[in-house]
Every structure is written in C-alpha cells, then in structure tokens.
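As you look at this complex, bear in mind that one protein chain is not there, while each of the others sits in place.
Per-chain numbering from 1; labels A and B assigned in written order.
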Amino acid sequence: MRGRALFAVVVAIYLFLLAPLLIVVAVSFDPTDAFRFPPPGVSLRWYAAFFASDTFVRAFFQVSLVIAAAVSIVATVIGGLAAVGLVRFLGRRRGLVDTLFLTPIVVPEILLGAALFLYYSRLKWETSVAGLVLGHLVIAIPYVVRTVSAGLTGADRSLEEAAMSLGATRAQAFAKVTLPLIRSSVVSGAVFAFIVSFSDINIALFVAGPQTVTLPVHIFSQIVWQPDPTIAAASTLQILLIAVLLAVAQRVFRLRVTA
Amino acid sequence: MGDLEVRALVKRFSDSAVVGPVSFTAADGEFLSLLGPSGCGKTTTLRCIAGFEMASAGDVLVDGRSIAGLPPHRRDVGLVFQNYALFPHLTVGDNVAFGLRLRRRPAPEIARRVHDALSLVDLAGLEARYPRQLSGGQQQRVALARCLALEPSLLLLDEPLSNLDLKLRLQMRTELKKLQRRLGKTTVYVTHDQGEALALSDRIVVMSRGHVEQIGTPREIYESPRTRFVADFIGASNLLAGAIVSAGAAGVIVRAGALELRSTDRTPAGATSVTVLIRPERIRLAAAPPQGTDVNRLAVRVADVVYLGEDLQVMLELDGGPTLSASLKATSAEKDWTPGTALTACIAPDDVRLLPVGSEAVTP
Partner (left out) sequence: MNAMNATPANARFFGAVLVAPGLGILTLFLFVPLALIVGLSVLTYSPTKIWLPVLTAVNYEKFFHPYYLGVMWTTIKIGLLTTATCAVLGFPVAYFLARAPARWLGVWLFLLVTPLMVSSVIRIFGWLVLLGRRGLVNATLEAAGFGGVDLLHNVPAVVIGLTELLLPFMVLPLMAAIETIPRSVEEAARNLGASSLQLFWRVLLPLSLPGLVSGSLLVYTVAISALVTPALMGGRKVRMLGNLVYDEVLTSMNWPFAASISVVLLIVTAAVMLGYLRTMRGLARRSGQA
C-alpha cells in the first residue's frame, strides 16, 4: 500500500526531473515552430536546419567536441598521474593535496569563469581554444583524480606483489597488473571530464570568444536572440551524445556514480 | 488472552519457492518453537505473523480474530530481531520508551513502564546509555524490554541468541525461559538449534523445505519422530532401510540388511518398506549376552571407539549387516574396548522406531 504510494510519488518526481528534457526532444521533431506538445507530427526539418547552420555545426563539432576531447585526454593524463602520486607515494601527506584538488568543485563555477576572464585580460591573452581548455581542465581534473584514486585504493596490492615475486619490476607490475585493473576508473574519469567540458556553460560564458563559441554558449545566445526549434534539435543531439556516453560507460565499465 | 492460530498459511515467492501450507496453534502462555534448518520457512512464517510478509493464502488469528490484513504497525505482537535492531540515535531508555511515546502515554506512566521493563531483564539503571556502549547480551535484553514495555499479546523472537557466544547463549536461554514462565506470554521462537528448542519449548514445530514435518512436545519429537527428517534433524540417529517381514499383535518384525528386529511400533499405513530408527543411546552393550527373551540381541564387533569426554561413541560392525553407532557414558571398563572386541548389543523393541521412507508423516 504505502509501497505503491511511494512508487507513484517517485515516478512523479522523476517526471518532473526529466520533463524539460522530454519536452526539448519532443519539440525538436515538431514540424511547426509553435512549440506544441505533443507535437502534431514528426519532422526532421529542425535537424536539417541544425546541420545547415554554420554557427551551430561549428559550435558542436569544431569547438565543443574538440575542446571536450582535448580536455578529456589531458585531464586523464594529468589527473591520473596525480592520483597515482596521491595514493601510492604521498602516504600521510595526502590530506592537504587531496583538499587542494577538491577546491575547484567547491568554488562556484561563475567565479572561476569571471576570475579566468579577468586573469586573461590582465595577461593580455586573446580568447583562444587553449584558454578555454585550461579553464575546463581546472574543473575536470578533480573528477579524474577522484575516480582514479578510488580505483587505485581499491586495487589489491598483493596482485602487484605476486607479479614482482614472479620476476616483474615494480614498474612492470604496475603497468601490467594494476593499470588494467583500474581501467574502469580511468575511463570513467575520462568520460566525466569529457562531459563536464562539453556541458559547461558558466566558464565558457566568460571565457569564450568569437572563435571559441561552444554549443551551450551558442544555445544560450540563440535562446535570447532567436529562439526557434533548431535549438531543440541541437539540444537533443547533445542529450543523445551524453546519454550514450554515460550508458556505454555504465555498461562496459561498470561506472558507479557516487556523490 | 494470547491464543495464536496459524491456519493453512502459504507464502509464494517470485522465484517459485513456496512456504506452506503451515498450520499450528499456540495456546495462551505457551512457548512454541519453529525449528528447522536454514531455508525451511520458519523465519518467513514468523514474518507473516508479524506482518512484514503478506501471506499468499491462509490466515493468522489472534484470540480468534484475523490479523492477516493488518499492517505491521497495527498488530499487537512484539518482535525481537536477530540483530536486535536497536535505534542507534536513541538511549536505552528512549529505545524502550519508543512504542509508548508513539501511543502518547503520559510521561510518568512511560517512565514507570520503562523502568519495569528494564528491571524484568535486569538492566535497570542503564537508561542513559547508548546501544553502542552495551555488550551483545545487554543489547539483546534491551530489544526484549522494548517489546515487553508494550505488553503485547504475542511475543515473537527471531533467532535471538544466535549472535551470542556459547556460554552467554546457554545463560540467556535459562533466563529467557524463566522470564517467559513468569510473564506467561504466548511466545513463538524461531531457531535452527535443536538443543535450544528442546530446552525452551512447550511444543515444537519442526519444519523443512517450506512445510511442517511434525508438531509435538520436545519429548514426542525426540522419542517418537514421525518422519525421517525429524529423526535425523533432532538428536543423533541410526537410520536403516528396512522391509516389513511380519506385523501382528505381538509386534512387527522388520529386516534391515542381515538384521532381524522386533519392534512394538506401528507400521506406517500399508507400507512394506520402512526406515528403522535406533537412537545410539538406546543400544546397550555388554561383553556377555544377558538373560531375557523379548530384547533384540545382536552379535557385534567394535569398529572404533571415539572418546568425547562425557560420552563414548562406539562404532559397531555386524557380519553382513549395517554399521551402528552406539553412545554411552564412559566408565573405566568400556574405555578399554579395542577395535575387534566382540560384544552383544541389546535393543528393546520399544526403541526400534519405524518411520516412513521418504517424507510423508505417519497418520496417527
């Protein structure tokens, strides 16, 4: 009895949670531009408009995708190294460094954006891909550090030791035994870094310039200046990209989401 | 005041496991145990009585009124959990007062009843402590007091002693029995430990694989098991495959291997094959055959002697026959029996029990 009532309440709340996304996806297929739900028919005209729009295509593929990929790779390498350092080498000194790596998560994103903007102006840097990548790295690296640290802490040291007793050097044991074991943590960190970069709006709003308009920024300006369902098409494509990435990561690499 | 009847209770699970139909009664003030190995359905049955499982069929009645439709918080039963389930954020006193506060009893009454309940379990004065500060045995007593404070019609205990070490378990067993006798509360007790069930219960419901094997007093269960499972589960047994040779007014002759035995037990209805049960402690061993005609006399040889301190377990071999296990109190003479010693084993016909092959119970 109360189990069913709870279920109904939870489903209602989930609908609330997913409502905006569902509406966006539905509207993207609406043949008219009157924002109706359910849409009177199914049409791909807005997707065609998306691909016909230089600005949208550029924002999605040449800016957001590229930057996110770059951020993902660099963050994974740097964050991975840092995690190894934290877990395996720093021992008791870890605490302070751990906290430092958590700071970006604690600082509000718009402050990061504003601070970077002012900082770049002070340094007389023009807006550039590198500037945006660096800004995203700041918020992406902590995710990688956290997931890889968790994976390393959970990895069984005795397996490495067994490899060494069979003749491997410490480095070989690490590379051949531990690294494959933490593969899922590394990949999930990489996926998070990608998503965080792709979806970011608060930093990009400050730091993006005419050449580095990311998809979310472009959507934002379109909403303000020229709202039409092309936005919905672009949004649906982003939702699809993110959902697929998350699903693949969850299935293939048993991604466990923790707060 | 606290009569319990479980009537044809059935619980079907999604993986096609089924418990039931289970039927038994507990009279007011009776101590009833549900005894069986893990997975036999005893905990499921208890949880159905408490309301945490909804029965698929059947009924549970207290004092003649059905409670099967009531949600757990409206049933007048107290449940003591295996892991005590004390509220970690409340003191002992607040734990015991929990149910009383829910019922909005006045504060002085609550204080008095909490004190009384804790005194019953010898924990008066510990009201201000937190559960984590208590030992396992103390926590268990708080869990009991918490139920008793509400003076329920029925008390349910789910393997409450299984998390305690042996010495404590035995001690708690005696205290529990004394307490139950004193309060006169109908109690249903779930356990897999036959010693516990035999020591505590007025009657035992033996269960296996989702159904009831036998219901009876400890003595009936031990001395007159009605199925092979009950014989095997309670106490040690020698179980032999037997064939009825003849059945008449003077008793039954049954053949098991090379043995022919006389029994005063009844044959299971119409059966020609039976399982013969002989309790090890009922086999009397002597170096020379005693006098008397109506005792089963077997020529045996000692195969092995196991010294268990208080008891001696003697493995016996018969020519062409089964091996038997005998149990006796160790005295100096028997301790010196070596393998190969020839002895005579005497078994009274009353001690040769006949059970059905397979799991059907004997119709009384």
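Heads up, the rule we're going with is that a contact is a pair of C-beta atoms (placed from the backbone, for glycine too) under 8 Å apart; a residue touches a chain by one contact, two chains touch by 3 or more.
These numbers were taken from a predicted model, which means no experiment stands behind them.
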- Query: In the full complex, which of B:P37, B:P72 or B:G125 touches the chain missing from this view?
  - Reply: B:P72
- Out of A:I78, A:V129 or A:L179, which is the one that touches the chain we can't see? A:I78
- Note on the structure: Answer key for A:L116, A:A163 or A:V213 versus the chain not shown reads A:L116
- Those residues of subunit B which, in the complete complex, touch the missing chain: 50-52, 71-75, 77-79, 81-83, 85-89, 98-99, 102-103, 130, 132-133, 143, 146-147, 150
- If you put the missing chain back, which residues of subunit A would it touch? 2, 6-7, 9-10, 13-14, 16-24, 27, 34-37, 78-79, 81-82, 84-86, 88-91, 93, 97, 100-101, 103-104, 106-112, 114-119, 122, 134-135, 137-138, 141, 145, 169-171, 174, 195, 198-202, 205-206, 215-216, 219-220, 223-224, 227, 231-232, 235, 238-239, 242-243, 246-247, 250, 257-259
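Basically, only the chains that are shown with their structure count from here on.
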- Query: Which whole number of Å gives the spacing of the CA centres of subunit A and subunit B?
  - Reply: 60
